[in-house]
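Pasting in a structure now, in structure tokens, and then I'll have a few things to ask.
Missing here: one protein chain of the complex. Every other protein chain is in place.
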Amino acid sequence: MILTKILLGLLQIVFLMALAPLVQGIIKKIKALFQSRRGPSIFQSYFDLIKFLKKDQVVSEQASWIFHITPYICMISVLTVGALVPVIGVSVPLGFAGDALVVVYLFAVMRFFMALAGLDTGSAFGGMASSREMMVASLAEPALLLSLFTLALTAGSLNLSGMVQKLADLKIAVISPSYLLVFVAFVMVVLAETGRIPVDNPTTHLELTMIHEGMILEYSGRYLALMEWSAWIKQLILFTLLANLFAPWEIHLLWYPPKILVLAILVACIESSVAKLRLFRIPDLLAVSTALSILALITLVLKGL
Amino acid sequence: MTDTYFNELTTQFSYAFLDSETPVPDELYITVKPEACVGICRYLYEKCGASLVSMVGSDERPLNGGFRLYYFFSLPGHGSSVPQGSRSFVNLQMKVDERHPEFTSITPYMPAAHWYEREIQDLLGLKPVGHPDPRRLVLHENWPKGFYPLRKDFDYKTQPPRTSEDFEMKRVEGEGVFEIPVGPVHAGIIEPGHFRFSSVGEKILNLEARLFYKHKGTEKLAEILPFTKGLFLAERICGVCSFSHATSYCQALEKIANIQIPERAHYLRTIFLELERLYNHVGDVGNICAGTGLLVGNAQGMLLKEKLMELNEAITGNRYLRGMNTVGGLRRDLSEEKRILILSTLRQIQKEFKALIDVIMFLSTQRDRLETTGILSQQVARDLGVVGVAARASGLDSDLRRDHPYAAYDKVSFKVPLRTEGDVSARVWIRIEEVFESIRIIEQLLDTLPSGDIRVEVKEIPPYKYALGYTESPRGANIHWIMTAPDSRLYRYKIRSASYVNWPAVPLVVPGNIVPDFPLINKSFNLCYSCTDL
Amino acid sequence: MFRILKKSLSTGIVTSRYPKEPDQAPEEFRGRPEVDFEKCTGCKVCSEVCPSRAITYEDDLKQGIRNWQLSYANCIFCGACEEQCPYGAITLSRFYEMASRNKDDLLVTAKFQLSSCPRCGQYFETIREIRRTPKEVSHGCR
Partner (left out) sequence: MQSFLLILPLFLYLAGAISSLWFSARPSKSVRWAFGCALGASFLSFLTSLSLLISGTSLRVSFPGFLPYTRFEILADGLSNYFIGIISLLACATTLFSFAYVREYFGRKSVGFLGFSYNIFLLSMILVTLANNALMFIIFWELMTVISYFLVIFEDTQEEARRAGFIYLVMTHVGSALILVTFFIFFQFTNSFDFDDFRQTGPTLSVILRSLLFLLTFIGFGTKAGIIPLHVWLPHAHPSAPSNISALMSGVMIKTAIYAFIRVVYSFLGADQLWWGLVVLMIGALSALLGVMYALMEHDLKRLLAYHSIENIGIISMGIGMALIFLSLKHYPLAALATIAGLYHVMNHAMFKGLLFLCSGSILQATHTRNIEDLGGLIKKMPWTAFYFLIGSVSISALPPFNGFVSEWLTYQSLLSGGMLSSVPIKVIAPLVGAILALTGALAATCFVKAFGITFLALPRSEHARKAQEAPPAMKMGMGLLALMCGVSGVLPTFFISLLDHVTVSLLNTSVSEKMIYPAGLALIPVESRFSSLSTTTLALLLLAFLPVPWILIRLFRPFRQRIHETWNCGIKLNPRMEYTATAFSNPIQMVFKKLYQPREEVRISYLKKPYFLKSLVYQSHITSIFEERLYRPIQQAILRLSHRVRTMQTGSIHTYLAYIFMTLILLLIFAR
């Protein structure tokens, strides 16, 4: 019985790993379409991964063991998160190991080491990106947690399964002003956390403007594959959270793909229609997100569900 | 017109004047005594409001036993109210003795001269005495000292030994200050240039740019080519101002050979010059969107640029309008159906470009990125002799097409857009307005296109004559100066591109901005490395 | 925000599936120079006007052969050769797909038999050129 549960938990992780590049591919495809381009196939991300995994890698002579362990740490922390999040079912076998806080803090582990790896090779670009990433994250994390807290108070549980279950039980009744405010706040944070326009430009080649790309500038070959893949899994997990927390109906395999697709389209639309913010406007965006969450919280407390 | 200034000058500096001539209309050449040169330059610059447009060093030892320096000034009318054609060029020339290869620097008074003087030092070995920053410019540390490629006794095939020395960058002191090196190898397809930022975190304290990584020896090479082949070299000084450079070259030689090219050729040249401006400006506006991460805007801009380049291809056979110009006119004519093709394409472009501008330039996130970013003050622009879009965005009302009309620009009416903010947004808006002006110019020209020949055959050109050829390229004034040699060859070919004068302004604009805004600022100038690094 | 999406959607897809779908250059386009060796006499005018030394020749005075060579790698597609060729033997075609891993693939070579001077016996000009020229060719050895 326990074994089957653990097996199911593992299966969920395999599912996330397998699907993550596809979601990335779909977003890229939609963005290409918006740019009037045909764009690469939606499976291009898989080909990229295989290419990276086959390649030799170049490592900086300045790199210490921090640089070498970071890809491993990114991968294992994101996979561990994958074990805690309800994906295609409400219950998560390993969900007892951690709640929403653990999810956020495991992402923080990932970021912590990526930022260190950015500093490790001694180039100004890595340091620049680390510094910016930590600035954005410092503001995004409270915004994310506050929106999760508001949901937790709605659902009476901070456990992700519990939250999803409760919200699913509430059905359509869940749609309230506070819920919608939290949704908007959450989307803003997800944009920041996944390094998307208007916060970061994932397709830029300009080192001076990079955030996420800058930190992994020194990575190549197999390590790069791990870093990219972890980032995509993280993205999919955040999408999954969005899908399951804000559309907590029909949580099963059949409805999962369309929900994720809708989110992918939403993200691609946002990315295509706004310019990247000036670096010191990003805090404003995240402040808005925080403010929305606070508003949601107050609405929730005063008005109830 | 020139006379008034000339009279003033002669009364002031009569003791220093050796000779004067007007080989071609609107160009006055005055030979002065070396010791008085700085004084006259300052007089022209400070009292007459002239601006330094070029400075040439030439090795004329085989001719008269010395080096010669030429200072080119553009004399202003007063404001744009002065009738067209009222401005003219004044050239001071002085001899530099071979035994004392040095001259007094005018940079302390006219910052615009600082690159010219350093370049002369590198290429001709004449030392600018009193230059505030006499470091190497054109030739880098891997080039040995004592080899001066523009001297006549330097064979163009010489391969000097490689050396290595350290180049000293300016060091900003203070705890926590560090340097960000960007380039010369960039991640994208960008030409080589090294930018050294000194900063504490995001705010830039100082920027030093180092260019000239790929000195091509264009000017030296031009001296060994017959003028007919030199044209193709001029066409390839840069990828995107091809037609402007070729036109400058042809115009200088046509002046020297003293020939009048057919009216139709003037009209067609003007049309092609404006087509060149069009695709550049449309592309630049799209490219700004790449800098702000507005991907759709970038894609749409690229799309329009591609349409314009396909138009170029269809009417001239080359996307960069190459192979059209020749000394004496044009090599290929424009058929009636191509004339109609241009008109219909431009009408479509005009509509679509307007629609695009309405969408991207009023997006709040986009405007926030562009406005107040990278401000070039009018004073700095004036001091450095900044030209083109950058000058007009900073309130300097200068445009060669209006101020020194050439080709058929005196036949059309157009507006020179002017803004005073000097920020990225202003530069973009200048480009946008110029796009519509260009379309208007082309339409006017196509409507009144005279018929007739397009070319006069030029077989040979007289030796030891000189003249300026100039065009207002999409980036600003390209000023070529040619001195001919026997055998229809060139004795000295000095190319002063718009990018060359605008580059020194970029590092002055950047401090105070944040690091991630630099690419945007740089894009808004959109300067060419190839034009600079000849 | 929505206007920009509307704008891009109304544009549709504009990129082509090149190289799967070939892209035709316009008529005026100046691409790869094609030499019609039926018309060519090996008179070397093209090589004299070529600004980038893409067309070169070398006379082998022992064998009496002119080795003529055109390198697409050096060609700048200016069309000077086309313009100056007295026999219309060179035309710049619309073909542009010339990328190659090997520089030798970009060479066009031809050999022309030289005619020797009846007086001094030195080879000086191709036989075909002499035949094509109506006026008498003098070698100038006198």
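For reference, chains read A, B and C in written order, and residue numbers begin at 1 within each chain.
Just so we're on the same page, a contact is a pair of C-beta atoms (placed from the backbone, for glycine too) under 8 Å apart; a residue touches a chain by one contact, two chains touch by 3 or more.
Only a predicted model underlies this, so the values are computations on that prediction, with no experimental measurement involved.
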item	value
Touch partners, limited to displayed chains, of the chain removed from view	A, B
Listed residues B:63, B:172 or B:416, member touching the removed chain	B:172
Options A:33, A:88, A:158 or A:180, residue touching the unrepresented chain	A:158
Identified contact with the non-displayed chain, of B:194, B:281, B:369 or B:475	B:194
Those residues of subunit A which, in the complete complex, touch the missing chain	53-54, 56-62, 64-66, 71-72, 75-77, 79-80, 83, 94, 96-99, 101-102, 104-106, 108-109, 111-112, 115-116, 119-128, 130-132, 134-135, 137-146, 149-150, 152-153, 156-159, 162, 207, 217-218, 221-223, 225-226, 279-280, 283, 290, 293-294, 297-298, 301-302
Missing-partner contacts on subunit B, residue numbers	107-108, 111, 114, 132-133, 170, 172-186, 194, 198-203, 205-206, 380, 383-384, 504, 508
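Criterion: only the chains that are shown with their structure count from here on.
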item	value
More contacts between chains, B-C or A-C	B-C
Distance from the mean Cα position of subunit C to that of subunit A, given in whole angstrom	58
Whole-Å separation of chain centres (CA-atom averages), subunit B against subunit C	33
Subunit C, residues touching no fewer than two other chains	1, 4-5, 8, 11, 14
Shared-contact residues (touching 2 or more other chains) in subunit A	34-37, 272-274
List of subunit C residues in touch with subunit A within their complex	1-2, 4-5, 8-9, 11-15, 17
Subunit C residues touching subunit B - in the complex, by the definition given at the top	1, 3-5, 7-8, 11, 14, 25-30, 49, 51-52, 76-80, 83, 92
Residues of subunit A touching subunit C in the complex	33-38, 269, 272-274
